[in-house]
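Just dropping this structure here.
Note that this complex is displayed minus one protein chain, with the remaining chains in position.
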Amino acid sequence: MSGKIFVAHDALSGLLDDLSKKFKVWIPQMMDQASGHIAFGVYAPGKKPELTRRSRLSPKKILFPSMDTLFKFTYVKDPKDPVRYTIDLKESFDNGPTLVFGARPCDTRGFQTFDQVFLKGQYKDVYYERRRQNTLFATLVCQDSDTACFCSSVGSGPADMTGSDMAVIPIEGGYVIEGLTDAGRKLVETSGSAPSPEQAAAAEQMKRNTAALKIGEDDLTGYADDLTRRFTDMDFWREQVSPCITCGVCTWVCPTCYCFSITDEASGMSGERMRSWDSCMFYLYTLEARGHNPRPTKMERYRNRVGHKFSYFPKKYDGMVSCCGCGRCIRTCPVSIDIRKVVKELKETADDRA
Amino acid sequence: MDDKTNALREHVKGIFSNLELVLGWEPGYDPLHTRPFYVRTESDIDRLTANCLSFQNLTRYLAKSMNAVDPAADGRKIGVCVKGCDSRSLVALIQEKFVSRDRVYVIGLPCRGTLDARRIRALVPDPARIRSVNAEGDELVVETDRGISRFALDRAIARKCLQCRYPNPVIHDVLIGDPVTPRLKIDAENPSVAAVEALSLEDRLLFWENQLDRCIRCFACRNACPLCVCQNHCIMETRMPKWITQYRNMNEKFMFHMIHALHLAGRCTECGECERVCPVGIPVALIKEKINAIIYEMLDYESGIDPEAVPPLLTFSPKETGI
Amino acid sequence: MRIGVFICQCGTNIAGTVDTRAVAKKAMEFPDVVFAVDYMYTCSEPGQKEIQDAISSHRLQGVVVAACSPRMHEPTFRRAVKKAGINPYMFEQANIREHCSWIGTDREANTRKAIDMVRMSVEKLRRNQALFSTQVAVNKRVLVIGGGVAGIQAALDCSDGGLEVVMVEREPSIGGKMAKLDKTFPTIDCSSCILGPKMVDVAQKENIRLYAYSEVEAISGYIGNFKVDIRKKATYVDWNACTGCGECTQKCPSKKAFDHFNEGLGATTAINIPFPQAIPKKARIDSDYCRYLTGGKCRVCEKICPVKAIRFDMKDEIVTEEVGAIIVASGYDLFDARVYGEYGGGRYPDVISAMQYERILSASGPYGGHIRRPSDGREPKEIVFISCVGSRDISVDRPYCSGICCMYIAKQAIMTRDHIPDSNCYVSYMDIRAPGKGYDEFIRRAQEEYGVKYIRGRVGRIYPRGDRLVVQGADTLLGVQVEIEADLVVLATGVECSAGARPLAEKLRISYDQHGFYMESHPKLRPVETNTAGVFLAGVCQGPKDIPASVGQGSAAASKVQALFSRDTIETDPQVAHVNENMCIGCGKCEQVCPFGAIRMKTLRDGSRKSEVLETVCQGCGLCNATCPNKAIQLRHSTDDQILAEINTLFD
Partner (left out) sequence: MSSKSDAKQEREIKIVGFLCNWCSYGGADTAGVCRFRQPTDLRIIRIPCTGRIDPLMIVKSLIQGADGVLVSGCHPNDCHYAVGNFYARRRMEVLKRFLPYMGFQSDRFRYTWVSASEGQIWQQVVTDFSETIHRLGPNPGLHQTVDSAPAVSWF
């Protein structure tokens, strides 16, 4: 077997039906017709994957839910001495076999950032790890960038299959699905019939053509030191973020933003500890118990967001920018702040001055 | 360059020496986007634009950023560009003493409607690559890589604009452009609210649940709202008192939107910013529009019209009965 | 926190329909509860001891008592836990009696409900804060509203105790209804002979400041520190100058003025002194009748007045008095008999009210004490008294008994038989209410000694026949129709709340019942207190009663005030609003809605605006808390978190 199958457009539903028997299959789907809202949702027979338009929200929540119960706890009173409690803990895992079908290369690549933080090094995040191990990615070779896309600027591209188990390559009449990892190949081989030589050739051609595309004009890697130089230039930051309303949508839609907060929600004698998304754009994110806030205004907060992605992260992780270039933050920003421009101006104006 | 933008720039040039700064708009990252813009120097003025893409309600920055703006030692005013709906927010902020009328120079811009980028994307063949967007009379002309599309402006403007009752600023120091005829009469029924009310009670619940289920609790609606003045101290985020838990379930999402709506009862000026900024497309403003309708019917009050009026839920009348 | 829960059985009052043992057992499962028990009478001495012992043996930090209404025993238990060393506000009471055991018989449902109520109280208590009162100085002056016998008694008692008294009387003279009475039951002693000296006392006491012909305009402040605006209505006579000589009343050409004191029988002059014993004895011009004030010509009194006291340009004047307590003795009105068309009240001159008859009987009355008919001045021989006119009648919204009419009818009938021995007196009655010392004996004297004829039954109709009146009714004891040709009919009009009672209550922030009588704090145990601290009640404004009861209440209210004033300071209720400055956004909405002006805005050094609560002025209503958008202002002991916890715990 070649590790490739061909799925005609009208056979896609059948494939997903089959897959959904073994996996929890996530696909980009239309959530609301009126607002054209596309996001990742669990496949169920009858639902159609939206493979020709980009999703507003990234598939981040599949491995990193916006709210994740870590464990449940119950206080148990000692009947002889009711002042004393013992605590009953129950870990909570939700990590069956999962397949993400139809994410874009930038979406899938976003998890590379998570992997660095949650899997490498001394401490591993077991919740993320278990989900990660049980999830396969069938990633779409991306055909339709828009004015906000810039994956090539951050060292990726529309055919970048980093982190993917399968490539979904659109060709005339359907898709060629190609296994890239062992798990991916195994799944592909049991899921359909091989493409004809013409179809296989068309897919290869499509991959090559797409890989040659340059999405995004500038190279936005290598700005780590510019940020450091620019750190205390508050005029620069004021100019960049004056319109910002600190809504944090950029962090919410971002496939690489992994900040979280841990809280207990309890009522009566029992409750649960949960992890939920947090945003560095919020005042409360860095608010200290005494009332001091090291990032009191949006300038410090936005500086942190840019700095984290383009300076602190690459300095720590071998130059890897923690931005996948999907452009969601640009597209959804209510006040049209463009992170590409901010990063570029870090250097440009710094150079001008130098 | 369109006439309105030119007229605005000319006017600002004439008065800029008397102002500390001017809040306006400049083009965003592509022709479908616009960015709020702080005109701080004379040379900035030529970046100003004013057109059907001037979405943002700039009064939002007045209440929330007054402290961030350096207080003018010499008492110079802050200039702010307002559309009809924005001007009502400004009135409400003056009412609630968040903005002092004599601190602002109000540049009024009568408005025929602002575009809804989502609607445009559905109308043009290649929405990914739009080169230019221009309103020509009642027509919108959109140029993309694949050519030029023309269609009626009404097909592309925001929901709130289709039912606009106050296209002309209700408060201004200067008016740039000719007044526009309102699309709806003041006492006209809100057609979107009516559309929701046409559903059965059960369907209405399902409708809202379906909408609010998408909410990711990013609070963009809150942050964009010029009258959500609590900001960093919003009860949505504080755990003391604890109105909301960290659960991301329907109960909490519903509760959030009920808090948002009821906190704006009698205050919302229907600028629609909450709805525009929602990343998941929830018609957030539609919730508040109903409360506005109730308050108009019950207490004959509209927010953001009279700077001297007291918001209706901050006052009472002993005589009113039958409510 | 270590919480103890005490479930009161209240004898069988609670235990009869609630399984208190099961409630206590369940309470042990609630968070922070380390001790729970049920007890026969938790409020009793040994019951309180049980709580105190448990506090020390289990080192409790908070206590929940599930028993009767906190409106009843919350202070009791707060004192009890305080004695045992914990802050009195670390206490919660679940009302499982009035709100549970007494209103349902389903034991299981009641028990479930009681468990819920205890759970709610525990959750609230877990969020309680120790609170501490502050002391505020007491202004030891008292305001008495109303100068009837109850108010006079209260004022004199306070004055005797050395307090400064401010008395406000709506009418030109004090004395109230009692001053109009001829005699009082059951002793037939002369009303003005016993009231007169007290009225004079009021005038003569140096520590009583009397504002007659004045009304309370507005009241602000709180216990210990009220501020009262008093409207001195224009009398057109300078009372500092007026000596009450009465020259003016002799010469006044307008002689058809309505005689309020004589209930409209006869007339008086436009400038008048209401009655000879009036206190203050000063002249007043009735602007409705004064020729100068209505027509612009006359000014006779001005010329005649030997001390030049007439001031035609006088206007109402507002004066402000500061007091520490208020006694309300604002009295009552009499029912307007015109409502009963079948009695012809108001249409037939010889159908009169009992108060009019009282004036007729009075030697200082319009007929000099001779009983005559208003129509033709003839002495009546056949006189019918009709009781319960505007009492005990749901159809006129007066379902209550006025309590005094049976007695005053007997008195008037006795007086009539005394004055006109050959007269016949008939009393048409429903039931005779005579529960008082010597009262029933008095009725018997009327019947047996004075031969007053008592007919049980209601009068159906009165109509004129010639110059007499035919009274048709039933004698339900004999089961026959009765028809009497009477010369005079006296209607025993009942008591109703004063026309100004409701607006006054609103100024005082006290509550009233559906008939407008003021609500006491507790119908039995706190009969002269109101729910507004520092405001006390005396007399009929609280409910119908006779003279001895009114006088008793006047004294009772006075003694309450003296008890209050026996301390230099009073503790304020610490259950007031409090601002979390870190959260406050300075929007000022709390300041805008506060009914007491207890909130003001301040500017911090960084220029930010914050609101601030004046704790002694705050009354703890929580309106600010409800209004505050981000809940930066919290009402202590009724915080958002506490209310939300009570809600949440019900639906876990």
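Each chain carries a letter (A, B and C) given by its place in the written order, and its residues are counted from 1.
Definition applied: contacts are C-beta pairs under 8 Å (C-beta built on N, C-alpha and C of every residue); 3 or more make two chains touch, one makes a residue touch a chain.
Since the structure is predicted, the reported quantities are computational estimates derived from the model, not experimental observations.
Asks: Check the whole complex and report which displayed chains the hidden chain contacts.
Replies: When the full complex is considered, the omitted chain touches A, B, C.
Asks: Have a look at C:136, C:163, C:557 or C:593 and name the one touching the chain we're not showing.
Replies: C:593
Asks: Which residue from C:40, C:131 or C:623 sits in contact with the chain not drawn here?
Replies: Going through C:40, C:131 or C:623 one by one, C:623 is the residue touching the chain not shown.
Asks: Have a look at C:447, C:472 or C:648 and name the one touching the chain we're not showing.
Replies: C:648
Asks: Hey, which chain A residues sit against the chain that's not shown?
Replies: 33-34, 265, 267
Asks: List every residue of chain B that touches the chain not included in the displayed model.
Replies: Listed in rising order, the touching residues are 119, 155, 159, 162, 191-193, 195-197, 199, 201-211, 213, 243, 245, 247, 249-251, 254-255, 258-259, 261-262, 265-266, 287, 290-291, 294-295, 298-299, 312-313, 316-318, 320-321, 323.
Asks: List the residues of chain C that touch the chain left out of this view.
Replies: 69-72, 95, 97-100, 102-106, 109-110, 112-113, 116-117, 120, 502, 505-506, 509-514, 519, 531-532, 575, 593, 595-596, 619-623, 625-627, 635, 638, 640, 643-644, 646-648, 650-652
We take it that only the chains that are shown with their structure count from here on.
Asks: Based on the touch definition given at the start, go ahead and assign the chain network to line, ring, star, complete or other.
Replies: Drawn as a graph, the chains make a fully connected set, so complete.
Asks: Using the touch rule stated at the top, which two chains are linked by the largest number of C-beta contacts?
Replies: A-B
Asks: Going by C-alpha centres, which chain would you call the most central?
Replies: Per-chain C-alpha centroids compared to the overall one single out B.
Asks: With chain centres defined as mean CA positions, report which chain is farthest from chain A.
Replies: Result for max centroid distance from chain A is chain C.
Asks: Could you state the distance in Å from the CA-based centre of chain A to that of chain C?
Replies: 72
Asks: Whole-Å distance, chain A centre to chain B centre, using C-alpha means?
Replies: So the centroids are 31 Å from each other.
Asks: What are the residue numbers in chain C that touch two or more other chains?
Replies: 582, in rising order.
Asks: Under the stated contact criterion, what part of chain C meets chain B in this complex?
Replies: Chain C residues touching chain B: 582-585, 587-589, 592-593, 607-608, 627, 629-632, 634, 639-641, 644.
Asks: If we count contacts the way the header does, which residues on chain B are in touch with chain C in the complex?
Replies: So the residues of chain B in touch with chain C come to 67, 96-98, 229-231, 233-235, 238, 240-243, 263, 310, 313-315.
Asks: Quick check on the complex: what are the chain A residues that touch chain C?
Replies: That would be residues 75, 77, 82-83, 267-269, 291 of chain A.
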